[in-house]
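A single protein chain has been omitted from the complex, and every remaining protein chain is retained in its original position.
Read from first to last, the chains carry the letters A and B; within each, the first residue is number 1.
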Amino acid sequence: MKRFAGWTLASPATLLVLLGLVAPVAATIYTTFGTPGGPFATYQAFFGSGFRRTVLIRTINVSLIVTAIALVIGFVTAYVVSRAPGWLKSLLIVAAVFPLLTGVVVRSFAWLIILGRNGILNSTLVNLGLIEEPLSMLYTQGAVIVAMVYLFVPLMILTLVGVLEAIPDDLIQASASLGARPSATFTQVILPLAVPGLIVGAVLVFTGSFTSYATPQLLGGEQVMMMGTLMYQQAMVTFDWVSASTIAAIMVVITIAIVLAMTRIARRLNPMAV
Amino acid sequence: MTKPLSIRNITAHYGQTKVLEDLSLDIAEGELVSLLGASGCGKTTTLRLVAGFLQPSAGTITLGGKDLTRLPAHQRDIGLVFQNYALFPHLSVADNVGFGLKQRGIAGEAKARRVNAMLERVGLAHLADRLPAALSGGQKQRVALARALVIEPPLLMFDEPLSNLDAKLRIDMRVEIRQLQRANGTTSVYVTHDQEEAFSISDRVAIMHAGRIMQLDTPENLYQRPANAFVARFVGFENLLPMNVVARDGAQITAEAEGGVRLRLGLEHFGAIPDAFVLACRAEGLAVTDDPAREGIPATLGLRTYLGRAYQYQCDTPAGLLVANGPLSRPLEPGSTARLVPVPEQCTILAVEAD
Partner (left out) sequence: MPTKLHPALIGFTVLVFIFLVGPLVIVVGAAISDTTYLTFPPQGVSLRWFENIFAIDAFRRTILTSLQVAFLSTFIALLIGIPASYAMSRYRVQLPGWLSTLFVLPVLVPELVLGFSLLKNLAFQFSAPIFLSLVVGHTILILPYVIRVISASLASFDFSIEEAAVSLGSPPLRTFFTVLLPNVRSGVIAAFILAFITSINDVSISIFLTGPGISTLPIQLLAHMEQFFDPTVASVSVLLMVLTVAVMAVVERTLGLTFLAK
């Protein structure tokens, strides 16, 4: 009995994941190959469609932009937070965690209020006399980007604070003792050691953006359709489940490919296996 | 170009706690001084103050006349060797060693030459392109050493550099460090909790306790002539007997301890003996004998342990519990009576301290 104790304990969870995740997703991807037009017909149809190509490219672009912005904002903020005195650091981490826990709907909704025609941004601009007519900011790519940056910056900050704290203090001290100014210590010691963590953070944000639904739906609607909203539309409005499955398969492939590639790169760059 | 270090009246705090009080220490040019003590005694704090990672609340630190006290750490030009080596994991051995040179604007040919020369000196030239993760503890320590030496600093500081190495390596490395330091002639501060290490390589040792220097002296003086009870116990005087002189007779005095125990001590060995004093004896400074004719402290013997070179006895005496050694030729049974005869060469006189 003892010999199989491990499996006995782990089997319910294993079964759930196998039957509830692996099997259904595999089945979904499988159906994309079984159409009458040939094994890759659905993919040809997808990439052949100008509209769908646009959606894919738009999603990739938006995700890249969101990742880049979140990286910069997140890294600078994480650096400052990691250097803050104890009580302040705890407070800042709480402030960064709180948005994460409020859920995607609330956080996207907030931007509807801010960017709407009668929203704060417009009324402020009008009151300051900078514009005469309220701008139409919703349902644009910009709105989606802003809302997604808002969604992912806390995640990036938390990830990077962890990365920066993992850099041993005595490395910073050694660098200073050898004559490096604080900016030199940053570029020559801290940044290189943070790169693997930066990659992890970037992957999280990119894949999160790429597969996002609620935010593009609320802030982009049909004018700025992305892979997530397109998939939903195909599945629940048009009931074209094959098309939806194709989108699902593409999402899975891109997500896993990026995670694998980046993990490999991060592992090769990670010297902190001391 | 090495310089003398002068620490004057330093007081330091961690938050509200005072960790150093009015500490002063002068280290001459080319001297290696160890700061020795248990954890919490303030030795690492002192090192961090000189390095610039901690600001003192009062006092000054000068190196060869240059006031370092308000200077930021990266401008102090001090070579530091860390306990955990602090090697940059993303840089090769050569780049680690060359880091300090790079900050000083030395690059290309000149840098490569100096790095290679230093790597040769520490015997690591064949590992120049390796990453720290691929090195053993001893090799990492040598890289750390090379990195601190190559910048030719006026002061070197070592923060328990050998405590993470195994015993044999520790002994080999401390000799290497001393040899390198002697060859360079660099003023050095060496922090350790290992008494043997400090005593074997230092010109002088500062024994520290609770943020104060209890005695700063050569290893020989510390070992043979401790200045106070703390240092005496630290260097191995297990028995401390408060005594009062009851009679003086030329070159001899008679003194009485607690319990009416009387001993005769010769001024020839001990020098001047004040009326009230503490007699400090090592375990080998009290010889156990069962010969009733010998003069000494009457004792009832307790547990006997075997030291290899002698037997050691826990002794119950009228003057208190004492630890004494006896010859291998005559093992005595627990419970038997004996006399403890002072051996002057292993004893010393201490002043009475106010509590």
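One rule holds for everything that comes next: contacts are C-beta pairs under 8 Å (C-beta built on N, C-alpha and C of every residue); 3 or more make two chains touch, one makes a residue touch a chain.
Only a predicted model underlies this, so the values are computations on that prediction, with no experimental measurement involved.
Novice: Can you list, in ascending order, the chain A residues touching the missing chain?
Specialist: So the residues of chain A touching the unseen chain are 3-10, 12-14, 16-18, 20-25, 27-28, 73, 76-77, 79-81, 83, 89-90, 92-99, 101-107, 109-114, 116, 118-120, 150, 153-154, 158, 161-162, 169, 172, 176, 182, 207, 210-211, 213-214, 217-218, 228, 231-232, 235-236, 241, 244-245, 248, 251-252, 255-256, 259.
Here is the rule we go by: only the chains that are shown with their structure count from here on.
Novice: Return the distance between the CA-based centres of chain A and chain B, expressed in whole Å.
Specialist: 56
Novice: With touch defined as at the start, can you tell me which chain A residues reach chain B in the complex?
Specialist: It comes out as residues 168, 170-171, 173-182, 184-185, 188-189, 192-193, 271-274.
Novice: Quick check on the complex: what are the chain B residues that touch chain A?
Specialist: Contact set of chain B toward chain A: 51-53, 72-80, 82-84, 86-90, 99-100, 103-104, 131-133, 147, 151.
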